[in-house]
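Taking it in order: structure first as structure tokens, then the write-up.
Only one protein chain is missing; all other protein chains are in place.
Here is subunit A:
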Amino acid sequence: MTAPVNLENPKILKDIGKIREEMYDQFVRIISRDEGKKTMIFDEELLIPLSLIVKPEVLRANGVEKIASLKTPPQKNDMKIFIFLVRPKMDLMLQIERYVKFYDMDEDQNRKQFFVYFVPRKTEICENILAQRGVKGGLVIREFKMDIVPLDEDLLSMEFEESFKEIIEGDITSLYDIATAIHKIQRFFGLIPNVTSIGKNAKAVSEILERLRYESIIDESLEPKIQNLVIIDRTADMLTPMATQLTYEGLVDELFGINHSFIDLEPEYLGKKGKEKEKYPLNSNDLVFEEIRDLNMGEVMSFLQNKAKYISESYDSRHQAKTIHEMRDFIRKLPTLQQEHHSLELHFKIAEEIINRTLSKQTFVSRMETEINLLTESTSALEMIQEMIWREEPIVNVLRLLCMESIVNNGLKPKDFDLVRRDILQAYGYKYIFTLDKMEEQHMLNKEDPLIKKNKKKMFRFTFPFLRKELNLANDNFLETGDITSVFSGYAPLSIRLIQRHLERPPQFYNQNPFDFLKDAPFYFLRQIPEKKERFYYNLKDTKTNPERRESINTNINTNSISNANLSTNIRDNEDKNQDFDENLDQELNTEKEEQQKSICLVFFVGGVTFAEISSLRILSQMENSRFEYVVATTRLVNGNTMLNDFIESLND
């Protein structure tokens, strides 16, 4: 396994490496705590994220002699200490039971010790299950707070495989973990003064986050290094991940699959022999990759050619080097040059393969054309979809286009709606009933709204074309303008435009959706005021002195809880609010004038983010007139395929 990204000299956020260090220390404490030989039993999902924090040597150095997956049946061994590392999921508890009972029945009298570490936290229900199954007594239950892992200099991920799947199934357990992860980031970088959320799950996260501030103590005197936090719900923009990513990194993900920042490559790509695929880390350590990851695929080849030219020129420069000084200069550059050379070769090979599989395939090209026309001009792609079904293309490809069609054109005509669905069921099997149903539930596949159909002009505000115009989502001229529309060859990700809109023009709305089209996506604006204690007392006085209020809390602890009351005191009345706003605006304008320094904005994607969206934010950061540098955090990295897989029941039939 290869080394994770080097975070010693991060460009944007200093100390981002500390998050990893803290987890490393905690992990080493876990495994070095007890003397003796140990077996570690993993929830497989955690293995790769863990490898981003510790190297395998560390395990061995601390007496971990055997590593097993929780899914495999237990095997006899003579070790005394067993360490389980699991997500708090109910079915995994039964696996732990199986292991514990297996080793308890061991004939030798050696007492075994079992430690269960929940990642990132233990839950009441899991402990209950262990207790009910009669194994809790013999276990030591603890927590390992591996919640958010830096994947790159500007990218943090919780690597929650199933978070989005759970959310769409109604289980929002992960929202609390997201809030605690953000809270942890605040512990390192100070309390973030401005918090916005877009979408209902994002709103829930920001509310938990605000409450966490009261529930656990953090050092609020720390100078905030991050000025803005935008929490955005994936369900607020299901369109973007469905579109085929056209950046280099995005296409690598779509075609090769990037897992936890690694890709599996045939050995010949790396200039090696053998058959086993190898893991190669894709992050900013790779200098060539760093330059091309955000480029539109159309530009990548010419860029690589230029780069090749530059490198060969640099090699040649040694012939011109006459003085010792010049020679020394060249030698100093040599290691970087060689590294770049290797990486250039690799990316040439990958880029070639991508072009073979995409741009030189007629089916791909015409699908791309349909997709882009659909996104930028709302041309129906229905015919293409049907054809794809008939050709029995992979179902995820069909569903992606179908989902775009439905969102962009405000639903399908009732006749088409039934037709396409029947087509899909006939071609791919009836088990996709559940997939289609869930997509409908998430507004990804809809019947045309009769109201809009009836009165197209009046209802224009409720349509995607309105949004496209309002948020400037389409741009034909993307290559020349250097706009973020390049990531989708002409379409700017809706999610990113929403974030941009919010940051550039702070909203005049609270709890209210500015775009009628986005059904469940209210903007929610929250100002964190640093004086925590006063506010708490304020609330207390409130309950003490005002009998009516106390009454209401006692008898009707409704949604108006103590913490909510806090929030409401925060948002007092309109006047105050507006005043706050103006002040804030002035402040921000002033700082801009004085320092000319970009402030840092953390964007948290609840439910996943695509590489194309990250690229868009990087492009935005680099723009001259941008006031922000973006750092991205997410539950998991996704693309249309992985997202739709969450909608597909894995039932054997």
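Everything that follows uses one rule, which is that a contact is a pair of C-beta atoms (placed from the backbone, for glycine too) under 8 Å apart; a residue touches a chain by one contact, two chains touch by 3 or more; residues count from 1.
Just so it is clear, contacts and distances are computed from a predicted model.
Peer 1: Which of "Trafficking protein particle complex subunit 2-like protein", "Vacuolar protein sorting vps16", "Dolichyl-phosphate-mannose--protein mannosyltransferase" or "SERTA domain-containing protein" is the UniProt protein name of the chain not shown?
Peer 2: The chain we cannot see is, by its UniProt record, "Vacuolar protein sorting vps16".
Peer 1: Specify the residue from the set A:D147, A:E207 or A:D483 that touches the hidden chain.
Peer 2: A:E207
Peer 1: Please identify which residue in A:V135, A:A179 or A:L282 touches the non-displayed chain.
Peer 2: A:A179
Peer 1: One chain is left out of this view; which of A:E57, A:D78 or A:E215 touches it in the full complex?
Peer 2: Residue touching the chain left out of view: A:E215.
Peer 1: Among A:D437, A:D476 or A:E504, which one is in touch with the chain left out?
Peer 2: Spelled out, the listed residue whose C-beta touches the missing chain is A:D437.
Peer 1: Touch as defined at the start, partner being the missing chain; which of A:E44, A:E65, A:D104 or A:D171 qualifies?
Peer 2: Among A:E44, A:E65, A:D104 or A:D171, only A:D171 touches the chain that is not shown.
Peer 1: Of the residues listed, A:K307, A:R421 or A:R618, which one is in contact with the missing chain?
Peer 2: A:R421
Peer 1: Going by the touch rule given at the top, which residues of subunit A touch the chain that is not shown?
Peer 2: 88, 90-91, 93-94, 123-126, 128-129, 132, 166, 169-173, 175-176, 179, 204, 207-208, 211, 214-215, 217, 360-363, 386, 389-392, 418-419, 421-423, 425-431, 433-434, 437, 533, 536-537, 540, 543, 553-554, 557-559, 561-564, 649, 651-653
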